[in-house]
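Yeah, one chain of the complex is gone here, protein chain that is, but the others are all in their spots.
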Amino acid sequence: MRTVIEFRVESLQRLDPDGNAVGELPAFALDPDEVLRMYGAMTLARAFDTKAVNLQRTGQLGTYASCLGHEATHIGIGAAMRAEDVLAPVYREVGTQLWRGVTMREILLYWGGDERGNDFSGPRADFPWCVPIATQTLHAAGAAMAFKIRHEPRCAVATIGDGGTSEGAFYEALNVAGARALPVVFVVVNNGWAISVPVAAQTAARTLAQKAIAAGIPGLQVDGNDLFAVREAVSAALERARGGGGPTLVEALTYRLSDHTTADDASRYRSAREVDDARALEPLLRTRRFLEKADRWNADRERALLEECAGSIDAAVADYLAAPRPSTDAMFDHLFANLPERIREQRIAARRHAGTGGH
Amino acid sequence: MRTVIEFRVESLQRLDPDGNAVGELPAFALDPDEVLRMYGAMTLARAFDTKAVNLQRTGQLGTYASCLGHEATHIGIGAAMRAEDVLAPVYREVGTQLWRGVTMREILLYWGGDERGNDFSGPRADFPWCVPIATQTLHAAGAAMAFKIRHEPRCAVATIGDGGTSEGAFYEALNVAGARALPVVFVVVNNGWAISVPVAAQTAARTLAQKAIAAGIPGLQVDGNDLFAVREAVSAALERARGGGGPTLVEALTYRLSDHTTADDASRYRSAREVDDARALEPLLRTRRFLEKADRWNADRERALLEECAGSIDAAVADYLAAPRPSTDAMFDHLFANLPERIREQRIAARRHAGTGGH
Amino acid sequence: MVEAIAMAHGWEMQHDPAVVVIGEDVGANGGVFRATQGLQQRFGAERVQDTPLAEAAIAGVAIGMAAQGLKPVAEIQFMGFLYPALDQIINHMSRMRHRTRGRLTCPIVMRMPHGGGIHAPEHHSESVETLLCHVPGLRVVSPTSPARAYGLLLAAIRDPDPVMFLEPTRLYRASRQEVPDDGRALPLDQAFVLREGSDVTLVSWGAMIAETLQAAAELADAGIDAEVIDLATLSPVDAATILDSVAKTGRLVIVQEAARNVGVGAEIAAIVAEDGLFDLLAPIRRVAGYDTVMPLYRLERDYIPSVRRIVDAVRSTVADSR
Partner (left out) sequence: MVEAIAMAHGWEMQHDPAVVVIGEDVGANGGVFRATQGLQQRFGAERVQDTPLAEAAIAGVAIGMAAQGLKPVAEIQFMGFLYPALDQIINHMSRMRHRTRGRLTCPIVMRMPHGGGIHAPEHHSESVETLLCHVPGLRVVSPTSPARAYGLLLAAIRDPDPVMFLEPTRLYRASRQEVPDDGRALPLDQAFVLREGSDVTLVSWGAMIAETLQAAAELADAGIDAEVIDLATLSPVDAATILDSVAKTGRLVIVQEAARNVGVGAEIAAIVAEDGLFDLLAPIRRVAGYDTVMPLYRLERDYIPSVRRIVDAVRSTVADSR
């Protein structure tokens, strides 16, 4: 047997669970204002998330997918991207979306059953929430193909869950991106679970980063609870992609501290012990510790930040709750640019029966 | 950066293009009768294939996918399998199928537009030809799952082309097979081309064997024009699978010496030079050289073998050509075990209009 | 209904060792709707397997298992996630018997929640039975009560060919009914007349049966006597039962949740326009989902046909009679 080719998967950590730096910190982590900005965004994401779950529990929001525990990954991705890049998220990337300018009101509208939530006023070119698992990775590849054909210095970023890496579409996206050296970064948010299925039952692969090897592209792991490592790795991948170096797969190792969604009861399939262990590694705490050690943070500032978050969240919630129900016509709006005659007739019929349904 | 895990792809060769042994030959290669049996099967496959192409050219067969150049891979796979194992082939594995007992008449019937060709009288549990690329890999995984659940010491083998490795279904099959440690072997028959698309345009992966890494399963390359290497590698993989060791991916490197099918004209997209170079490496020649060097073969024996092949082929062709057109009812036979009333009515209507169509 | 479905699984697994259950979250979690609740504990993790998250794999692996002698019952988590499995279902599952002249077969049940009305997220409320009904070689079945869910699911598992089993999501927990666990199957390929009537035939299936029955009750108050047919097997349809009914009533209103265009309702209308035309006293009417995307949940009650829409359609039909 002759060895034809060798591979290795590497892993990056910059901030340990106690908030201590590991190795050489990247420039942005040495800029305290930048770290504060990211910590603020993580805090907002968590506070907003908590509120959204409460709204669901009190019947004011539909099924909602919490991002509890994913904040470092989400904000790390967001902070690594440029405004003109494009995000193709799943249903859980609240943090990244907030960072990129999707408003809390839009997020609530979407999960509140209203398509207007997808009409992002901020990142106009970003893809909407994507529920059919893994499909968004191909959209990111296609967006990257458009940028490449037009010679624009832009990149696409797709996120995907650990469970999502079992879908064929994911591999097709990695493969086409590799074959055409597309400017796209795939981030696998490995939070340990796909609803009730743990990663070990999902695949025999010991890392999800190694799935990149199948496409002949670089893949690496980062500690997904480590804001600095995520941002550094995604930044490097984006830089390479922007320079024509092609795609990268980044696996961010984190943990889903919540139920899968508000419709799920995780206690049916995983132990409280496991969740407790994971909670000790969660990202806000360690970022706060880092800031505290650098003397940039204290209980007062934390309190002020939380109040500020609460204020903006309350305003957004009020806005959301005040949004009038869409008109019946909205079912037909934007179906086609030019609505065919037969469907125009249906729009008229629908007006006649608006509000007669019982669900 | 910390290294988390390392991989290597190895490659196996046992017979060089001049027919010289490389390294230590496996037992079966030291048994001259066994080698002769395999060489005979390769020769039959090539002679049959030539005949099938001619039948197509003379309007006596439909579109046909030649296996010219694939004989070592095909017979190597066949010889490695046990009768009770199950094959899930593509549309090109004529050699493996002949070895396993699919008759030439059945092969011709299928490509002659008659479903009866799929009712293999020999390997009753083998899957039929599979045209939708990559889908057969999941059938093999499912078959292996059945064997595992029933604790039967049987394996499934799926073949797939280099182009096929771009389809999501292929990765899903590797992944589920790995995750459940299924007794299945996937053989990628890398013949350099997927119709007009060369492997380098199909993927950035430098080997197709490395696609196994995505699923956490072993993958290796073999010289696909080297009968001994193919059989040895597939045998080892089957042995491991049968022993509960899970799946393996074997990439067999060969070359499609023919057009893609009889409907294709490969001169539109590849150079004669490339084909000539590949022809020098083709499998029959080197197996013959091996036998000649061992004093087990000469021109007379070759002539006798070719005559024997021609005789059995001619008989099969005559049989095929004599097969009566299926009845109109055959369209409805075997659609359901219990044909629903509405479709029974259609069967009657179809009889009334049998033979009125013009195509 | 969801308990009846779990119960049918349990009966058949107990009595037929070839039956295996696969799908996403069907094991420890018992399925996101609990339709496979308790099965893994009872029959073990080999016969009740969580699959990786891949629908093409679920269908493809089921085909491989079935061709080698097992009887897989596979869950697709929601009908909106069926699409990746369609290649395997259409190109292989539906035609393995035909292709191999009966040598290999696919005794498979693909179960999936169907339809809206439970305020679910995007893609969780689809009624795309058309995509399956058009495919030769498949049977498509949908139950409308716990008892029919039990009896039809048993029939589906026992059937030697693939059956697509569409479970109306909003009926999962809608009604309680004692269902005896007696292993008795109901017939496939046969519609059920749920209410006899003489003035108009209402044909429906799935969750819309609830609104249709309610409309029939309202119409009765108004002196219009509606016959209600539960299609049960959506493909192939039981044309005889429908034609007999229309011969009696002279009027046909079809109620479906799916988008109107090229729906199963179109097939029923076509059958009657072919084989029962001269029985018709009035134009056929379809009350259907609109030909637009199933909206997010704030508008779903405007999309799903209401009792009012059915009643209005029947009244117009009666008014338009010759």
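A few remarks follow.
So that you can tell them apart, the chains are marked A, B and C in the order they are listed, and the count of residues begins at 1 in each.
In this text, a residue touches a chain if its C-beta (ideal position, glycine included) is under 8 Å from a C-beta of that chain, and two chains touch if they have at least 3 such contacts.
Everything quoted here is computed from the prediction, not taken from an experiment.
Between the chain not shown and the residues C:Ala6, C:Val48, C:Ile108 or C:Cys133, the one that touches is C:Cys133. Checked against the hidden chain, the listed residues A:Leu55, A:Ile75, A:Ala156 or A:Leu291 yield one contact partner: A:Ala156.
Only one of A:Val9, A:Val90 or A:Ala143 touches the absent chain when the whole complex is considered: A:Ala143. In the complete complex, the hidden chain is touched by one of B:Ser166, B:Asn191 or B:Ser235, namely B:Ser166.
Although one chain is not shown, part of chain B still touches it, namely residues 62-63, 91, 110-115, 129, 131-133, 163-164, 166-169, 194-197, 201-203, 263-264, 268-269, 325-326, 328, 330-332, 335, 342-343, 346-347, 349-350, 353-359. The set of chain A residues touching the chain not shown comprises 86, 88, 115-116, 118-120, 124-125, 127-128, 132, 135, 137-150, 156, 168-169, 172-173, 175-176, 179-180, 333-338, 340-343. Considering the complete assembly, chain C touches the hidden chain via residues 56, 80, 83-84, 86-87, 90-91, 94-95, 98-99, 122-123, 128, 130-131, 133-134, 136-137, 235-236, 258-259, 261-267, 269-270, 272-275, 277-278, 280, 282-286, 290-293, 322.
Quick note on the criterion: only the chains that are shown with their structure count from here on.
Distances between chain centres, each the mean of the C-alpha atoms, put B farthest from chain C.
The multi-chain contact residues of chain C, meaning those touching 2 or more other chains, are 52, 54, 56-57, 84.
Residue positions 166-169, 201-203 of chain A each touch two or more of the other chains.
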